[in-house]
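What follows is part of the complex, with its chains left where they were.
We call the chains A and B, going by the order they appear; numbering starts again at 1 in every chain.
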Amino acid sequence: MKFHYPELLHGGDYNPEQWMEQKDTIWKQDMQYAREAGINTLSIGIFSWAYLEPEDGVYDFSWMDEVMDNLAANGIKAVLATPSGARPAWMARKYPSVLRVTENRLNNVFGGRHNACYSSPDYERKVTEINTRLAERYKDHPALLMWHVSNEYNNDCHCPRCQERFRDWCRARYGTIENLNRAWWNSFWSHKYSCFEEIISPSSLGEEENVAHLLAWRRFSSDNLVRFFQTEIAPLRRITPDVPVTTNLMNTFSGLDYYALGRAMDVSSWDNYPDWRGDERDLKTARISAFHHDLMRGVGDQKPFLMMESSPSSVNWHTINPLRKPGTILYQGLQAIAHGSDSVQYFQFRAGRGGSEQYHGAVIDRTGTNRTRTFREVAEVGATLKQLKGVAGSETRNQIALLYDWHVRWAVEGAWMLHRHHERYVETVRDFHIELGRLGYGVDMVDELSDISGYKVLIAPMAYIMRPGFGEKLKAFVENGGTLITTYVSGYVNDELLTYMDADPSPINEIAGRHVDECDALDDRTFAHFVWNGKKYRVKEVAELSTLTTAQTLAVYADRFYATKPCFTVNGYGMGRCYYIAVRTDEDFLNDALRYILNEANLQPILPKLPEGTWATERYQEDGTRFVFVQNGTHEKKTVMLPKAMKDAVTGKMVYEQLEMGELSVAVLMDE
Amino acid sequence: MKFHYPELLHGGDYNPEQWMEQKDTIWKQDMQYAREAGINTLSIGIFSWAYLEPEDGVYDFSWMDEVMDNLAANGIKAVLATPSGARPAWMARKYPSVLRVTENRLNNVFGGRHNACYSSPDYERKVTEINTRLAERYKDHPALLMWHVSNEYNNDCHCPRCQERFRDWCRARYGTIENLNRAWWNSFWSHKYSCFEEIISPSSLGEEENVAHLLAWRRFSSDNLVRFFQTEIAPLRRITPDVPVTTNLMNTFSGLDYYALGRAMDVSSWDNYPDWRGDERDLKTARISAFHHDLMRGVGDQKPFLMMESSPSSVNWHTINPLRKPGTILYQGLQAIAHGSDSVQYFQFRAGRGGSEQYHGAVIDRTGTNRTRTFREVAEVGATLKQLKGVAGSETRNQIALLYDWHVRWAVEGAWMLHRHHERYVETVRDFHIELGRLGYGVDMVDELSDISGYKVLIAPMAYIMRPGFGEKLKAFVENGGTLITTYVSGYVNDELLTYMDADPSPINEIAGRHVDECDALDDRTFAHFVWNGKKYRVKEVAELSTLTTAQTLAVYADRFYATKPCFTVNGYGMGRCYYIAVRTDEDFLNDALRYILNEANLQPILPKLPEGTWATERYQEDGTRFVFVQNGTHEKKTVMLPKAMKDAVTGKMVYEQLEMGELSVAVLMDE
């Protein structure tokens, strides 16, 4: 099911149960302020379990009925949450199985949130019951727009039930204990198991060094949560088959395979909390946010996603929580739209007076009024989004895919290898993303299970682990004319983390026309160099030494004991090419190499010659209507040269040749 | 009861039970050395439980009788301790309830000290029993001077009994669970409790983000300890109603509301362990110690206090434990007197040969002799204190009060706000204290429950929380002509940590004639500026943006997006004035602003134009006799200009106009 709404959404988390005794004043004012701010959607019911089910089996939906009716009466749509993100105290007391157990086998006590055991039968039953009642009650309510399932799911739990589920997961994956022993290489350190019953989760009190065991636990924990998600949404699917389902994600959160979770929901949504500082550091922040937006769109199979949360001003949980310079909130919102979001939503609509998350930013802040700068800036976002209504539902049509895979990340971060557990996978992928932006290209994020056949170029940095079928897919992609760019540490291990040997070679070897001999880890005082096209580049942190079979050398090392060995190569394979970058470098080489390769592949940027600190993205409606978004991520004014006159989609005015941009801003342009 | 003794006390902790087999040599020598060093008091019985009650119910006071008799025979007074600071091993084994439980619910095992559960009925019973016997036995002993109750009390414990007491504390405070839910803002995150039975203490395994819950736990833990203290002293009060009671404190130790504890005892006493380094860093150290002395005097309601412990040389528990430069110990002792102490006491009189605290400084160090530099320096202190006998019992008459409140500190440190949990409350109050010293003013430390009506100026930095009645008290203070100086983040929340809203405004708003709109947190690379009286100042870390109602602007921001907004204001209110400093600045502004304001308030410094690194304090006898103490906290010589000739109270010589001071020294002057 594809989510679609004819407007861009503008709204946020709304917790009116905090003001139950002031319905006449606060609740009324809320609706008035929402209209003033151009808000057309509010997310409700997140963390409301204690109000919906004040005691076990006793339900009270009356207040929520009132809220839903208020929303409907004010033309506001409800993103209705299932309340499983936080359990009431009575539940922890009555059903202790809902509480997690830590890796060192200590039992949690009541408190916090996001900390349920996803294997607890009690929890599953209580969630199913309340979700069923919610769906039954509001299935026909005019305000209901979509389901917001739980909140910022995370894991994991080491209770006896989770242990048993882990063993079941192992049984299902491996069939026999011999297969598991072989896959986990348990022949070393006497770790061979006699039977599945001997298997337990990793622990600082036991096993934490077998990489395969650790990866299996991460995979199980992720799978167990996706399974729980399926269970949680079952009543929603049954009762409201036409209402889309989402759960809000947290960009690169490592605990869950978001692609797997994304494949189980209808629309991807996520919570965006950049650490704006109001100075030149914001460019890096903006670029990271851009990467996150693209990743969250990729998790949702490139469909429009939702920025489900963001702060309309500061947050209260960063190490330091500065105010936002005027204009930052508008930029933050339009940046999301530029990267494919159909919404700008906030945590939160009205600030509470105390408790957890006190001082977190809110549209209506702790003054309780609309007299604030924050409120005015939010209202400006609302007005702007109304002008951009035509963007709603439009999609990207990028020709470049960039691989970011949770299993790769788990494997690389778990590896005892070059920089033991600190191989910088996320940063490496992000660096490629940033350079693509600087060159003016749009990009889609994919994982190893994604369909990549439609792209012209696939960039697969540090593609360490070969998940099932990925090697074959890569071969087919390049054979059919695709351009593959890959790097050091790619294809080192199979899906079980077993290293490829000469006698059982990595699929990457054939495609890239070379194989790895050794890989050097350089410390922060040590560098190598190479020259390419007359320019000298620095090698840092990683330097692979390879033997070429069919590949051609593009550049060789200039120094250290591996001088003259190739460090940048290309291999013709079928109708395509594979470029192999054997070194970690500074951004100058990434930029030069990508410009060269993409040019070789005949890909044109969205806008050429963008000034430093700006980048462009596109969205297309099915009818071909194109929106070009130009972002200025700096605190300086920028002039962007356009190849032709275009129309400003917000103001409706024409822009000729020179697009003048203010600091931290987004221009939305249309073909005339 | 006010403690009074006709001499300044000189002495220290004395643990003769370590040398029970060498009474003839060591014990005898101890008395001789004490006389040589001018010691007139020794603290005994701290940690002696295992010797006083070698097995459950079997008591042995014979050795202590002997010690007390020795003291009396040598003209030395006993500060007699109750032994509850450390329990015998047999007690932990027989009554496990005396052991604490950690926040992650692990049971303590025997060991250490200062770690009893204050809710254990066994512990309460055993403490009551032994204290009763001690009081009965020594109530008429001529050596008995005062009670030293336990040692460096601290908290907390998470055992089931403490949990139950916490629930009782909540019941008493809130009456109904609805009231508690409202106060703790439990409507968020589904934290609403159904009943008091659901309440448990904060834990890293459960709840640690609800600020109200955390504050309640800190308040309970503090209250529970004050209650235990009351229980512990009950037999002493009953049997020795005329013997003053104290317990030794640890300056700004955060675990306990020392004002509450101070109100329950007769004389404040504390343990002073500055980290002297022998170079220019000592000035900061000396200023911090000055602040601590004034705070400990404030906790004791401005009466003379005792410096119950200090090291006569190095300690053994700092990260690094350097020797003290000659003269440092004399300075350390006289500084205490200058700030209101009636004693110079040491931990410890004679060093043990092993075990815990091996190598801690002692009057008689590990050589076991009087041939050491330390011994000679201590003897010099003794001789000096004899000369200053007339100071005993004198008090301060300061006109400025400075607010330091434990509840404010707990609230500010717990807050998820500008610099999450690192708002630097202690440092901020201390910075005001230091500038008052540099300007030559004496100051009394108070909390929000103190009577402030007698002061002319109250400085209340970061007075974040408004405890019951404090808002009204502030209004009355200013209305009646007082000058209030307050700062950013003052009056943000009520006593339950709920933020004030426009509809329920902070008491500070009216007095200061302005209200807060936003508050910026500046990181260590970011600064704002303002100009006042033609001088430019730097803003760091905190910058509040306010709207003025009745206040007048004294200075406005010069830059950032809040340029032209007021940052320093004054408001006439009744017969008084309220100055509001909306920014954190460097010391230059604090100094200039305080000079200006105190001048406006017609307050004169004790000594004008003190050279940098020196400061002055005063003590008065009831008959008006005045002692002026001038301190040089630097390692340079200083010349202090006196407005008139005065007499040096140690040497008896006259000092005309110029007071020449050596490095790290204190001059005691009297009006001629």
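Simple rule for what comes next: a contact is a pair of C-beta atoms (placed from the backbone, for glycine too) under 8 Å apart; a residue touches a chain by one contact, two chains touch by 3 or more.
Everything numeric in this text was worked out from a predicted model, so none of it was measured.
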item: Homomeric assembly size (copies in this file), of which only 2 appear in place; value: 3
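The rule is simple: only the chains that are shown with their structure count from here on.
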item: Where subunit A and subunit B are represented by their mean Cα positions, the distance between them in whole Å; value: 50
item: Residue numbers on subunit B that touch subunit A, as the complex places them; value: 104-105, 183-194, 197-198, 200, 202-203, 205-212, 415-420, 493, 496-503, 517-523, 525-526, 545, 560-561
item: Sites on subunit A touched by subunit B in the complex; value: 15, 17-18, 20, 47-51, 54-55, 83, 86-90, 93, 102, 106-113, 277-279, 313-314, 316-323, 325-326, 351-360, 366-369, 371-374
